[in-house]
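As you look at this complex, bear in mind that one protein chain is not there, while each of the others sits in place.
So that you can tell them apart, the chains are marked A and B in the order they are listed, and the count of residues begins at 1 in each.
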Amino acid sequence: MLISSKAIIKQVAYILAHVPDLVRYGSKPAREIAAGRTKLAELEQHLRSFDDTVAYPPNQIFIGNISPDDYADLPEPWYENLLRGKSRYGPFGEIMPQDELYGIMKMWDKFNLIDLSPSFTALLNGRLATHPLITTEDRERLGEGTPQEKIEVKVEKEASLPLYHNGQLVGCVNRAHEQDETLTAHVMLENLLTKVTGILVTRHLIRNSSIEPDKIDYLLSCSEEAVGDRYNRGGGNMAKAIGEEAYCVNASGCDIKSFCAGTVLAIIHSAALISAGLFNEIIVVGGGSFSKIGMKFQGHMKHNMPILEDVLGGIAILLSRDDGTSPVVNLACTGKHDISAGATAQAIYEVLILDPLQKMGMKITDVDKYAVEMHNPEVTLPMGSGNVPLTNYKTIAAMAAMRGEIDREELPEFIQSRGMPGFSPTQGHIASAVPYLGHALKLINDGKINNALFAAKGSLFLGRMTNLADGVSFLLEKNSGRD
Amino acid sequence: MLNGVKIIAYGERDGIQGPSIVACVEAAGADVIYQATECFV
Partner (left out) sequence: MVKKLVEEHGAENLMMIIGTPDIEGAELVAETVTEGDPSYAGPLAGVSLGLPVYHILEPAIRAEIPEDLYKEHLAMMAMVIDPQELETALAKYRKKKSLKKS
């Protein structure tokens, strides 16, 4: 392969946004409430406070205040063994409370989709004045607020979706068209949440990288929403909508989608565009998946736990031309799942793990860390959805054993040393391998590990167009210096 | 046990997917009337 420049990952950013009063609108909770199988009042008793959300260990790992290695010292269940005294801000980003999130929805909306009451607006103006990434100009866009009576009329007569904070009506989301099913208030909420979490995390990334935003050439969004009107459902380009509010004035962009595999695909595409010399600085960004909020709430309620799927995620990654020091995306060591590859675990892991490593003459045991689907098991297990990362690690270990690289007795040791417990919110493209990128960059830069393999899978069959799955992987490795 | 039996094949993304179950049980003489693969995350 002819590569003109190595592509490096310079910096990452991760954010979470706490949305307890939006859990009721998540796809699953909304259906259960509408069918009368769940009472809203009961659901509300299982919602967490913002302080508990900040103190939740997996969330602290996500924003980088602690590392996945610290799990060894953290007693389970994590939701009962909270880390008090930790900040909502971390080296990778932040955990934003719901009121501030409503504020950025208002500020970064261009179509009067959001109305907030005057008293709530005044409160937000004060709260957001201390936020490091919100400017005075941003806050001016909050306006004076919409009279409460007008919000009530919109909710009652104009199909607007009420926005609650601590149970109080503080605003509404409006539909963008009276008949278009792709522009209803609910769809607008979903898309706007993806957009604003994407903007917030991109602003964090730019700050973390100390790069001038006008130096960014291109943005690739890998978010899981479908932006468009009835003639263009899923038409897309969330990337430019995000870049516009993140001062990336010299950037263009587009979206890359493949269910949960989208993020890793976007990283490989970006690295290739940089290596080919087309662009110098590319941001991969993923905003939150609102529809997955509360997806497994019944399992949490059944086990008398707080509803843990109460946060939206956001990720952003800056890829650049070689700087001689930052970890490299090794484009000679990538895996892809071909249409003829088959859907068996063997087939998928062969293309994701073995194929790329064999191209480099490497063994499975030559990789220091594997990043797989990093879903937090405390979210999935109560609903019987299994411990996703552990299953993935067991499968990789089994493959190493089948190939004679390790003994069967060494499986637990392999999983322990090359894997880690999940710590990501169950947000599809967000959870898919990339939450570990920030920690891996740090470990490689500190000389603690040499490489990490990132493998993502996409459930294409959910869209009922094919029985195929998707999968993609790449090796991140220590920079050997400028060529 | 499988020969001539009508089967609903219900696979999972991280385990054995629908098409794999179909290939295996059809070879054992079963008749698959429906197959799907679930993803719980």
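Definition applied: a residue touches a chain if its C-beta (ideal position, glycine included) is under 8 Å from a C-beta of that chain, and two chains touch if they have at least 3 such contacts.
If you're wondering where the values come from, they're calculated on a predicted model, not measured in any experiment.
The chain not shown here is touched by just one of A:N174, A:T197, A:S258 or A:Q298, and that residue is A:Q298.
For subunit A, the residues touching the chain absent from view are 28, 37, 295-296, 298-299, 302, 342, 344-346, 349, 381, 383-387, 391, 394-395, 398-399, 401-402, 408, 411.
Where subunit B meets the missing chain, the touching residues are 1-3, 5-12, 14-18, 20-21, 23-25, 27-30, 33-34, 36, 38, 40.
Heads up, the rule we're going with is that only the chains that are shown with their structure count from here on.
Mean C-alpha positions place subunit A and subunit B at a centre distance of 32 Å. Within the complex formed with subunit A, the subunit B residues making contact are 11, 13-20, 35-37, 39-41.
Of all residues in subunit A, those touching subunit B in their complex are 260, 296, 342-345, 373, 375, 380, 383-386, 388, 391-392, 395, 426, 428, 431, 457, 459, 461-462, 467, 469.
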